[in-house]
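Removed: one protein chain of the complex. Kept in place: all other protein chains.
Labels run A and B following the written order; every chain starts at residue 1.
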Amino acid sequence: MSAQKKAANLDEYLKAPSLFGFGIGRIMTIVLMVLLFILPLIAWYMGNKFYLDFSSRIVCLAIAAVSLNLILGFGGMVSFGHAAFVGIGAYAVGIPSHHGYESAWLHFPLAMIAAAFFALVTGAISLRTKGVYFIMITMAFAQMAYYFFLSLEEYGGDDGMTLWSRSDFGFLNITDKLTFFLLSYALLALCIYLVFRIVNSRFGMVVRGCNSNEARMKSLGYNTYAYRLTAYVISGAMCGLAGALMANLQDFITADTMTWTRSGELMFMVILGGAGSVFGPIFGTGVFLLFEEILSAYTIYWHLPFGVLLILSVLFIKGGVNGLIQRAWKT
Amino acid sequence: MKKQFIIGALASALMSTAAFAENLKVGFITTLTTPAAVIGNDQKNAVDLAMEHLGGKLGGKPAEVVFEDDGFKPEIGKQKTDKLVQDDDISIIAGYIWSNVLMASAKPIFDANKIMISANAGPSVIAGKRCNANFFSTSWQNDQTPMAMGEYLNQSGVKSIYVMAPNYAAGKDMAAGVARVFKGEIKGQDLTTWPGQLDFSAELAKAKASGAEAIFVFYPGKAGGAFMKQYQQAGLKGAMDLYTVFSVDGISLPKMQAGKLDGVLGSKLTNQWDPTLDNEANKKFVADFKAKHGTYPSFYAAQAYDSIKLIDSAVAAVDGDMKNIDGLKAALKEAKFDSVRGNFKFGNNNMPIQNFYLREVVEDADGKWATKVVSTVYTDHVDPHASDCKL
Partner (left out) sequence: MSTLFLIQLLNGLQLGVLLFLLAAGLTLVFGIMDFVNLAHGSLYMLGAFVCASLTFFTGSFVWGVVFAIPIIAIIGYLFEVLIVRHLYESNHLDHVLATFGIILIADTLVQLSWGPEGIAIPLPDYLSGQVEILPDIIFPTFRLLIISSGLLIAAGLYWLITYTRLGMLIRAGASNRTMVSALGIDISTLFAGVFALGAVLAGVAGMLIAPITEATIGMGNDIIITAFVVIIVGGIGSMKGAFIAAILIGIIDTLGRSFLKDILEIFNESASAETAGPALSSMLIYIIMAIVLALRPQGLFPPKVR
C-alpha cells in the first residue's frame, strides 16, 4: 500500500478537527480569544497592572495545556508528568541568568531543547508501557526531575531562585508588562496554529490513529512507537517554552512547579476545556485560573468548592467546556 | 452562560479595585491552609491582638490588616504579594514565615518601591548580598539562633553532637550555623527529605550508633512533634541530650503534653524571645494572648505582634501618609516601639541587633508545659552576614 493510499484511508477514518470548530464552537472560540486579548488591555489602560499579569499567567499556562493536549487529547498519552517540562524550561532561564548569560536567544531555545531532550529520554522508556503504567511512569520521571532540581543548592535548591532581571530579547523589553503579555499571546497563537497543523498533517493522523486503534496502525505498517515518541518530544519542547515564559513572568523559579499536583492541574485544565479540541485547553486554563482566583478571594478554604467542581465536571461534563457548549448549541 | 460568567467575573474584579479607599491598609502574608496553617493562625491571632491593643488604629488612623494565604508555596505567596502591591496598592506588606516565599515575593515589592517586613523568615541572601533598604525584619537572621545554641554547647562543655535537620535551605543554614560555632566534634549529620519525611527511624538509629553525647535538631511545624515522639520511643532520653532550635514552641507544647511526650521536658532551646521575658510590653502581650486563646503565644506570634507595633510607630511618624515611602522607611529604621523582647534596634542590613536566650522546657505553675529563660547566651548579637551588606 502506498503512503498516499494509507493517508486516504486515514482521512476517512479520522475527521479532521477544524481550527475554529463548527457553529457555536467557532463563535465561542473567536470571542474568547478576543476577550483574552482585549480585557487585559482595558485593565492595563485603566491603570491596573495586576489583571494584565493575571492574563499573562493564563496565556503562559495555556501554552503548557495546549502542548499537553497534543499528546493527551489527540495522542491518548496520559502524561502525569508534564509539570517537569515546565520546570525544566524555567531552569533553562534561571541557570544561565545566574551565571550572567541573560540573552533570551539563549534562554528560549535552550528551554525547548532541554525539555525536548528530557522528553526524548523519558518518552523512550515510558512509551514502552500502556495505560495506567504510562500515567505512573511519567509521574515517576517528573518526581525524579523534581528531586534533582531540589538538590541543586547552587541554584537555590528548596528556596528557589529569584530572577533578578528578565531574559533579554534585545529590541524587546519584556520587563514591561504589556510587552510581555503581547509576546506570550503571540507565542500562544503560534503554538495553537502549530498544533492545528500537526494534528491535521499525515503525521498527526497517525498519532491520532494510534490513540483510536494502535493495532490497526501497526498493521498498516506504521512504526507507532516512533510516531508517538516524536509527538511526545514536540509536546515536551512546547511545554519547555511555556516554562521559560513562566519563569520570566514570575521572576522566580522553584522546583515546586514540578510536583505531581502541578501535573494534575495541567491535566485538569485540558480536560475541563475538552481534550482533543484545539482550543479546549485555553478555555480550560482560563476557567481554572479564574475559579482559583475568585474562590480564593472569598475563602481560604477554596479547595473545598474547587474539589467539588472537579468531581462534578468529571461526572457530568463530558468533553469539557467545549463539549458542553457544543451540546447546548445543538439542543 | 459560562461566557457571561467569565465576563461578569472579570468586570466585577476590575470594578472592585476602583472602589473603597477610606481605611488605611497594611498587608500580612502568612500560611492559613495546610498543616503549616497552625503557625499562620498563631501569627494572625497575634496581629489581631496587636490591633486590639492599638484600638483598631495604626498611627492613630483607622486601619485594617489584609491577610492573604500563601498556601505554603512560594509562587502563591508571590501572586498574593503582587495582588496586594498592584491591585490594592498597599505600601507595607508584612508576614512571611518561609524563606522561599519571602525570596519569591521580594522582587515585586522592591520593584514597586513598597516596604517588606519579615515577621519570621531570615535567609542569608537578604541579610547580606541582596540586602535592601525597603526590607525590615522583626525576627532574626537564620544563622543566629543555631549559633547561639553552638555557643551554649561550648559553654556547657558538650564534647560531641549529632545533627539532624530537613534537607532544605533553612535546614542547611541551621546545620551550618551550629557547626560554625561549635568547637567539639560533630559525629554525624543527617539531612532528611522535606516536608514529606516524618519517620526518622533510620536516622535515629544512626544517631544512636554514632555515640555522640547530644543531639541537635531543627524540625519546625508538624515534623517537630513527630521527631520528639520518635526520640522518646527510640529510648534516647537520658542517653543523648536534646538541643533544638525552632522545633519546640508555644504551638507544639500543648499538643506534646496531650500526647504525653515527656521526652521534651528539660530539653534546651535558643531564641531571641521567651514568654517569661521581664518587660511591660511582653507581660501584657503574653497575659492577653493567654486569656484570649488559652495557650502561650509562640515566638512566631511574638514576632508578628512586634511587626504591627513597629508599623504603628512608623505610620504615626508620617501621620498616616502611606505614599511617603521614604518617610516610612526612615521611621521604621528608628524602631521607636516597645518590643516584647525588650531592647530592639536595627543593624545596617535592617536585621534586628538583639539578645539570644537559652530556654528550657518546664512545667509552669498551672501544670502546663512551657519554657523559661535559663541564661543569656548572646548580648546585642549582629548576624554574620551584615558585613556583606552594602547599605
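Here is the rule we use: a contact is a pair of C-beta atoms (placed from the backbone, for glycine too) under 8 Å apart; a residue touches a chain by one contact, two chains touch by 3 or more.
Values in this document were obtained by computation on a predicted structure and should not be read as measured data.
Asks: Which one, B:H53, B:K222 or B:H293, makes contact with the chain that was left out?
Replies: Residue touching the chain left out of view: B:K222.
Asks: For the chain that's not shown, point to the residue among A:S151, A:S165, A:T179 or A:N213 touching it.
Replies: A:S151
Asks: Just one of B:A46, B:A214, B:M256 or B:V286 touches the chain that is missing; which is it?
Replies: Answering carefully, the residue with contact to the hidden chain is B:M256.
Asks: For the chain left out of this view, which of B:G157, B:G196 or B:G294 touches it?
Replies: Counting the whole complex, the residue in contact with the absent chain is B:G196.
Asks: In terms of residues, what is the contact footprint of the unshown chain on chain B?
Replies: 33-38, 41, 167, 189, 191-193, 196-199, 201-203, 205-206, 209, 222, 225-226, 229-230, 232-235, 251, 255-256, 258-261
Asks: Name every residue on chain A in touch with the hidden partner chain.
Replies: Answer for chain A: residues 72, 78, 80, 125-126, 128-133, 135-137, 139-141, 143-144, 147-148, 150-151, 153, 157, 260-261, 264, 267-268, 271, 275, 301, 303-304, 306-311, 313-315 touch the chain left out.
In this text, only the chains that are shown with their structure count from here on.
Asks: In whole angstrom, how far does the Cα centroid of chain A sit from the Cα centroid of chain B?
Replies: 37
Asks: Please give the residue numbers of chain A that touch chain B in the complex, ascending.
Replies: For chain A paired with chain B, touching residues are 28, 31-32, 35, 39, 42-43, 46, 48-51, 53, 57, 151, 153, 156-160, 162-164, 250-252, 254, 256-257, 286-287, 290, 293-294, 296, 300-301, 303, 321, 324-325, 328.
Asks: Please output the residues of chain B touching chain A within their complex, sorted ascending.
Replies: Chain B reaches chain A through residues 1-3, 6-7, 9-10, 13-14, 17-18, 32-33, 69, 73-75, 78-79, 82-83, 86-87, 99-100, 103-104, 106-108, 123, 167-169, 172, 194.
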